[in-house]
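First, the structure itself, so that you have it in front of you.
Here the complex is missing one protein chain, while the rest keep their positions.
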Amino acid sequence: MRPSAVHRAIRLGSALALATALLVPASALPARAANPLVLRVGTTQDLDALNPYQTLLVSGYEAFQLTYNLLVDFGPNLEPVPGFADSWTRAADGKSWTFHIRTGMKWSDGQPATSADACFSWGLAVAAIKDGANIGAGYLDPSLKDAGVTAVSCPDDQTMIATTTDPSDRVLQVYLPIIPKHVWGKETYKTIGDAKFVAPLVGSGPYTAAEWKTSQFVRFVRNPDYWGTQGAADEVVIQFFKGADTMVQALKAGEIDYARDATPEQLKALESQPNVKTVVGSSNGWSQLAFNEYGASKGTLTPGIGPSTKALWDPAFRDALGYAVDKKTLVDRVLGGYGEVGTTIVPPVLGAWHVEPDHPRTFDVEMAKQKLDAAGYKLDGQGQRLDKEGKPISLRLDYPNTKDTYAKAAQFVKDWYGQLGIKVTAQQYDSATLGNIVLPPEAGKDFKANYDIELWGWSGNPDPNALLQIFRCDAIGSSSDSQYCNPAFDKMYDSQNAAATADARKTILAQMQNLIYDQAVYDILYYDANLAAYRTDHFAGWQNQPLANGTPLFTYGTLQYTLLTDATAVPSPTPVITTAPGASPTPVASAAPSATGGTTAPAGGTGDNTILYVVILVAVLVVAGGILMVVMRRRRATPGDEE
Amino acid sequence: MNARYLARQSAQAIFTILMIVLLNFLLFRMMPGSPDRVNPRNPNVTVEQRDAARARWGLDKPLIPDQLVAFVGSTLQGDLGYSIKFQGQPVTEVIGDRFGPTILLIGLAELIAIILGLALGAYTGWRRGGRADRIGNGLSLILYSMPYFVIGMPLIIIFAAGLGWFPTSGMLTAGASYAGPVEFLTDLVSHLALPLATISLGLIGGYSILMRSSITETRAEDYIATARAKGLTDGRILRSHAFPNALLPAVTLIAINLGYVVGGAITAEIVFNWPGLGTLTVDALDSRDYPVLQGIFLLLGVSVVLANFVADIVYGYLDPRVRQ
Partner (left out) sequence: MSVVPVAPVDVRGARWRLRLRNARQFARRYASRRDGVVGAAILVFFALLALAPQLFVGALQTVTTATGGPLEPPSGAHLLGTDEIGRDILNLTVHGARVSMVIGLMATLITILLGAVIGIVSGFLGGRSDQVLMRLTDFFLVLPTFVLAIVLAPIILDIVGTDAELFGIRATLLVIIVVIGLTSWASTARIIRSQTLSVKERMFVDRARVIGGSRAHIMRRHILPNVVNLIVANTVLTFAGAIFTETTLSFIGLGDPFAPSWGQLLNAAQQSGAPGLGAWWYIVPPAVCVVVVILAFTLVGNALDDVLNPKSATR
């Protein structure tokens, strides 16, 4: 009986192995074309949904952009270029736009793509706006609201007319995917947000989502009916990594072609990597300290709700704090030198709209102390800064765990404020929890806005409105994380939105940026950089968007995917006439050696390190083993001693 | 095996599982951070919309009894609700997708670790005090002291990033298509090698230490002396007498251990980006995906209860004294 226990265990084990071996492949063998040319894109951000109305993440935007066209797409410098519509005109009175939908366009399932689809997609948003509601997560339809679109109509298959109250051409920046009516026609704006967008999806974009393995990858296949330029890649696979390190390793090993969000140190190391190019794109956003002003308008502080001290309501106090923060050091040490020193609430990447403050604060701790003293915040005997009620100021600084730059910046701020005699208790949260902490009672009875400073970040749209909205009074209870309310600002917001000319708008925007800066509602720490790296030995034709300071992928629209060419195809793509008919197989043949060349090169590159590691590993084992051998040596003698 | 013993063990197991279901409900309702699908930082969402979303997810009803009754009822029917993060996919599907890879990885790692660990432990225990024991036991103790990620990170650096022998992460090349089962298996095995080595190494230490002490105990038993007196060779005695007997306590402990190991390998899965339950747990936690977390919690809890149950039964079967 005893030996049989062993046998049973072994049999159990092999049965287990067999069962699991059967279990896995069943889900992983889709029938596909042999040897497709695959563009592999790595990101550390997981995909949350393929439903465009539901996704909250950049990877989700990338996924739906590839599958669905926007009515008007974004060009190399974010200018309007043909998308689902190939041309558009504005009526003389400026109150309507006529879009021409491309003739003969098809969905990836072969069905004709017409203005009915455009009217359906925009119509969902128009209906939602009319009801004062949102679609799904509520991120897409506001672009249509901003553009003042009140109605859409489609007199024929090739024409869509949008009626608008907006004098600007913001209607060309509407970020709404055109989804096929023949698939989703039964949905309303109330239901489409919960509709199951299950791959494979039918789209009109260059690549359509074909397979999604949650937290692993999402695979897109070429849309053979795509109306625009066909990219060289037959498939695009966006792969999700748990950490930047594994992602960068995969890039070096040639397992992926593009890595989004590398760390600064990694980017520096990748610069010397053969066949890898690095990009530093300006982010359309910032990281900030948001000071909690909840209750400032009422003038009373409720315990447990809002900030811990009235000092945070005082612009002079916040202004003084601004002098204690060395932004240059933050950019150097937290961002590794990539990124820009933060000032106003319109990022410099939106070139035309951004202004630098008229009264800039410089890093000067002594100045900060003087200003605090002058504003009535004195030090007590123990060196603690007191608020006007005579209580030591102790601030709670809350930040999310989504990027390690937040944790680092928080450590700097804690030290710097500490030099002013202000104690900072910093605490890290997951973003969902932090989002709830920041919400005030206006958002519901469970919410308390119980924080003092929130360290987080925002990123915006091609139009600055998205970032300006956060400071409106009506944002309290949703996106406001400063609980700031100033009717003057709201008025300026409305007037810039209705400004007839770009120059007029710019003047108002400059005032708004200075207002927020002078009142120190936010202390914008830095404008982040988007750090990306890509391999050049597999695909060529990488192009940044915007050309000057953007990145190739995860931008607005998906133009850059279609510009990629096969780097392993030796002859240039167009002048094929010179070569004999036998030329077409050649690229295939030449692909193999150069691809292997690509994977062996990085191995050599890190070779020195590897030897180092092996040596260290061996050394550690030897030392530890040595200790143990000494330890164990006398064990045999021990029983004798005891008896 | 008597029926009363079996009945008692079963009753205890069922009771514990019910407790887990209850705790499962309470614990996750206590977690801060609302599991709303609506992002609180969305500039465009109104209070009414957020309330509507909560209502849709049944979060507006009182905790007890409404939510509790609904929860227990559906759990018993095998309905674990819908994932919040992944577009309302059923939790059972989300977990099911990740169950296979974890079982594959952990199952194989356990198998390797059990075989190697028991062999190493038996050998070192049998040669107690000798050089083999010193090295073998020292190695076991070191491995036993190493968290999985401490083992895994150097492996990636040396064998994946450095030598390029294995891929750095994942279970299969993302989005790959395979000409046949051979290509598929090759891809799987090359991805499997490093995480498998990591977890196996992490487990070997514990098993070896266990077996070593078990075998030294056995070595002192009378029947070993008898066998020796019969003139059997040392190796023969180890294989046919000492090892099988020393195995019994080990087997029981292994059975219990199997229940815990799924949860324990989380860091190994994270380091290698293995698409299993470990990475799912951390993902679900990051996105406050309560239903998925509850499902995992239930699964792991129940698997430990079942492992314990099996161990008790086996133990009772082997050692009649326990039964009364």
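Going by the order they are written in, the chains are A and B; count residues from 1 in each one.
As a working rule, a contact is a pair of C-beta atoms (placed from the backbone, for glycine too) under 8 Å apart; a residue touches a chain by one contact, two chains touch by 3 or more.
In this text, all values refer to a predicted model and were calculated from it rather than measured experimentally.
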Of A:192, A:426 or A:485, which residue touches the hidden chain? A:426
The listed residue (B:82, B:243, B:297 or B:315) that touches the chain absent from the view is B:297
In the whole complex, not just what's shown, which of A:265, A:364 or A:380 touches the removed chain? A:265
So which bits of chain B touch the chain we can't see? 12, 15-16, 19-20, 23, 27-28, 30-33, 141-142, 144-150, 153, 156-157, 161, 213, 216-217, 220, 259-260, 262-264, 266-267, 270, 281-282, 285, 293, 296-297, 300-301, 304-305, 308
Contacts of chain A with the missing chain: which residues? 243-245, 248-249, 252, 262-266, 269, 333-334, 336, 394, 396, 398, 401, 404, 407-408, 410-412, 414-416, 425-430, 433, 606, 608-609, 612-613, 616, 620, 624, 627-628, 630-635, 637-639, 641-642
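Following the convention adopted for this analysis, only the chains that are shown with their structure count from here on.
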From the mean C-alpha coordinate of chain A to that of chain B, what's the distance rounded to whole Å? 34
In the complex, chain B touches chain A at residues 32-35, 37-47, 49-51, 56, 85-89, 94, 97, 100-101, 103-104, 107-108, 110-111, 114, 128-129, 133-135, 137-139, 141-142, 154, 156-158, 160-164, 167-175, 177-179, 181, 184, 188, 244-245, 247-248, 251, 270-273, 275, 279-280, 282-283, 285-288
Listed in rising order, chain A residues that touch chain B in their complex are 2-3, 5-6, 9, 13, 16-17, 19-21, 23-25, 27-34, 36, 38, 40, 46, 48-51, 54, 56, 132-134, 137-139, 141-142, 194, 196-197, 211, 213-217, 219, 235, 237, 239, 241-243, 246, 249-250, 252-253, 255, 401, 429-430, 432-433, 435-436, 438-439, 442-444, 446, 466, 469-470, 475, 477-479, 481, 599-600, 602-603, 606-607, 609-610, 613-614, 617, 621, 624-625, 627-629, 631-633, 635-636
